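With one protein chain held back, the other chains of the complex are shown just where they sit.
Chain IDs A, B, C, D and E follow the sequence of writing; residue 1 opens each chain.
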Amino acid sequence: MTLLTRINALLDATTTPLVASAHCDLPCGVYDPAQARIEAQSVKGCMEKYNASSDPDFKVRATIIKEERCELVKHHLWVLWTDYFKAPHFEKYPQLNSLFNEATKLAGAGGTKGSLDVAVADNLIARIDEIAEIFWETKKA
Amino acid sequence: MTLLTRINALLDATTTPLVASAHCDLPCGVYDPAQARIEAQSVKGCMEKYNASSDPDFKVRATIIKEERCELVKHHLWVLWTDYFKAPHFEKYPQLNSLFNEATKLAGAGGTKGSLDVAVADNLIARIDEIAEIFWETKKA
Amino acid sequence: MTLLTRINALLDATTTPLVASAHCDLPCGVYDPAQARIEAQSVKGCMEKYNASSDPDFKVRATIIKEERCELVKHHLWVLWTDYFKAPHFEKYPQLNSLFNEATKLAGAGGTKGSLDVAVADNLIARIDEIAEIFWETKKA
Amino acid sequence: MTLLTRINALLDATTTPLVASAHCDLPCGVYDPAQARIEAQSVKGCMEKYNASSDPDFKVRATIIKEERCELVKHHLWVLWTDYFKAPHFEKYPQLNSLFNEATKLAGAGGTKGSLDVAVADNLIARIDEIAEIFWETKKA
Amino acid sequence: MTLLTRINALLDATTTPLVASAHCDLPCGVYDPAQARIEAQSVKGCMEKYNASSDPDFKVRATIIKEERCELVKHHLWVLWTDYFKAPHFEKYPQLNSLFNEATKLAGAGGTKGSLDVAVADNLIARIDEIAEIFWETKKA
Partner (left out) sequence: MTLLTRINALLDATTTPLVASAHCDLPCGVYDPAQARIEAQSVKGCMEKYNASSDPDFKVRATIIKEERCELVKHHLWVLWTDYFKAPHFEKYPQLNSLFNEATKLAGAGGTKGSLDVAVADNLIARIDEIAEIFWETKKA
């Protein structure tokens, strides 16, 4: 989601019921793709700091924390896929299932868990942004 | 998965590389739908004990624990969907995405989290068994 | 933080290095008060749904989940207080310590954990917004 | 537990009340040593992948995940020891206490946590199988 | 452990290498039965507050938290049983296995998880104190 898109989403939010986010499975009705995006940004930050360091102990710490943050990305995306998106959404956006499956794979062993290449993290963030665009469209609908 | 199916799967396993299960995102290569099923059985057990009890404190405890176990069902299924199943599986089994989406929804607020009806738990278990049948077929392939 | 403030913050962000957030204690350099705010919104949502329901089992679930989400609010705020804010910030904003102490208390037993009054959640959100305003000011500095 | 033993246990299960497993301390009445075994298989998988790899980052990830999975083995075994087994079982199987103590030690620092030798994981799995055999005997009784 | 016993233990500690505690399975060499005792005290506090309250929402919160704290008691005791105590301890204190098994059961469904009677919590604390006495004896040995 570009900055402009996000600002638009926020402006849209002022004329529709507040849509900040929604995420627990009461459900509380508050979901926000920002949760996954913040963790993905953190994953990228861990990679950058890992690559910039020559301290083996720091690199181990970066790897531990990257692993945790990748898991959180996956969790936040899974919650959106199962708890927020409903049958009509999947009909309107037929790519949703593969988008989520690929995004969560990108946060896993074949993606940011198993890589230290920031390009992989950028791909993950781009996928989350695609999900966020659809998410905010459905909130406006 | 019927008992017969499971026995067949186990017998098949004797003539193919051991396929016990696989579940962490190293990945370690060990996945097993039994993890989700055990938790779903527990969800059902919590419902049965809730319904059989007239002690309000016990009912609160049953609700707390059921909530946790439902979350574990969702987690184990999400792991299979993202980590185990690959593109060729989704091509061969086009129902996989909706099967997992519905099964995880069945373990959530609109399913066993929000219900005390054992029929809902039985539906969840049946869906897990459908997933397990596909899973074991892919392990034999 | 008002919507206008947030938009301003986002616009500011386009002319300064990207400041999305930062939150793990590598540290990855990504912090965002939105994490605490999303959980606080969820706390409010749980209260609203609790108050609108007459189903005792649902009310127990709402209480369980509200408790968890309050804990997450506290955790995200503690991380900002310890990991993000440094000595110069505390000098420039002498109210920071009590602001954080009160905000985390507001998410606890004397606040949203122990209450089902949405006004308490609104107070918590307002405190988080005060913290966010300071946070984004420091990011621009 | 050999494959044959497991099949027998499953067949036995068809003529007695379903005994799939039991594990939460409501208790829900569902316990299954398979939970510990799946994690132990994962521990072994982590060791194998560690030993087969020459990528130091991958080895760190394998070590992190192995540590987690060892802890899960210990947890599942502790639950069986405290929650499932009762005084009459300890009378009938006087080796139970040391069997559990040794099995949980084998999943710890002196065992699979502190080793990358698959033979240690095999010893752990063998101990879990001994426990499983006793477990299934008690379920039939 | 009586206050006097604890003071004696502390005084003993001044003439032997510091033995504060030990508890992670590196192992770091720091174990302390105080961890289990603090949680058991909390369990008792939750019961007392539950019994003194007539607010149903507070009682639900007390039940949620008591459940968590009971689980922590069990965990801390399991760690001592598996990680701290070695074969020579079990030989010297043949009651250790049943003492731990009974103490962890007392923190479970048949004990403080399933009860709101402070006498049950007092029994649990007494058992932890018996374990602590043995623990501190072994530290001096």
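To be clear about the criterion, a contact is a pair of C-beta atoms (placed from the backbone, for glycine too) under 8 Å apart; a residue touches a chain by one contact, two chains touch by 3 or more.
These numbers come from a predicted model, not from an experiment.
The shown chains contacted by the absent chain are A, C, D, E, with contact judged over the whole complex. Of the listed positions E:I65, E:V120 or E:I134, the one in contact with the omitted chain in the full complex is E:I65. Which of D:A36, D:I64, D:L106 or D:I128 touches the hidden chain is settled by the complete complex: it is D:I64. Checked against the full complex, the candidates C:K44, C:K74 or C:R127 give a single residue touching the omitted chain, namely C:K74.
Where chain C meets the missing chain, the touching residues are 25-27, 71, 74, 78, 81-83, 90, 97-98, 101, 104-105, 108-109, 113.
Chain E residues in contact with the hidden partner, per the touch definition given at the top, are 3, 6-7, 10-11, 13-14, 20-26, 28-30, 32, 34-35, 37-38, 41-43, 45-46, 49, 61-62, 65, 68-69. Think of the hidden chain as still there; on chain D it touches residues 59-60, 63-64, 67, 113-114, 116.
In the analysis below, only the chains that are shown with their structure count from here on.
Contact with chain C and chain E alike is made by B. Rotating chain A by 120 degrees superposes its CA atoms on those of chain D, with the angle stated to the nearest 5. Homomeric contact chain D/chain E: same residue numbering on both sides for over half of the interface positions.
Between B-C and B-D, more contacting C-beta pairs join the chains of B-D. Annotation: 35 Å between the Cα-based centres of chain B and chain E. Chain A and chain C have CA centres that are 20 Å apart.
Measuring from the averaged C-alpha position of chain A to that of chain E gives a distance of 41 Å.
Contacts with at least two other chains are made by residues 60, 64, 113 of chain E.
Viewed as a network of touching protein chains, the structure does not reduce to a path, ring, star or complete graph.
A list of each chain pair in contact follows: A-B, A-C, A-D, B-C, B-D, B-E, C-E, D-E.
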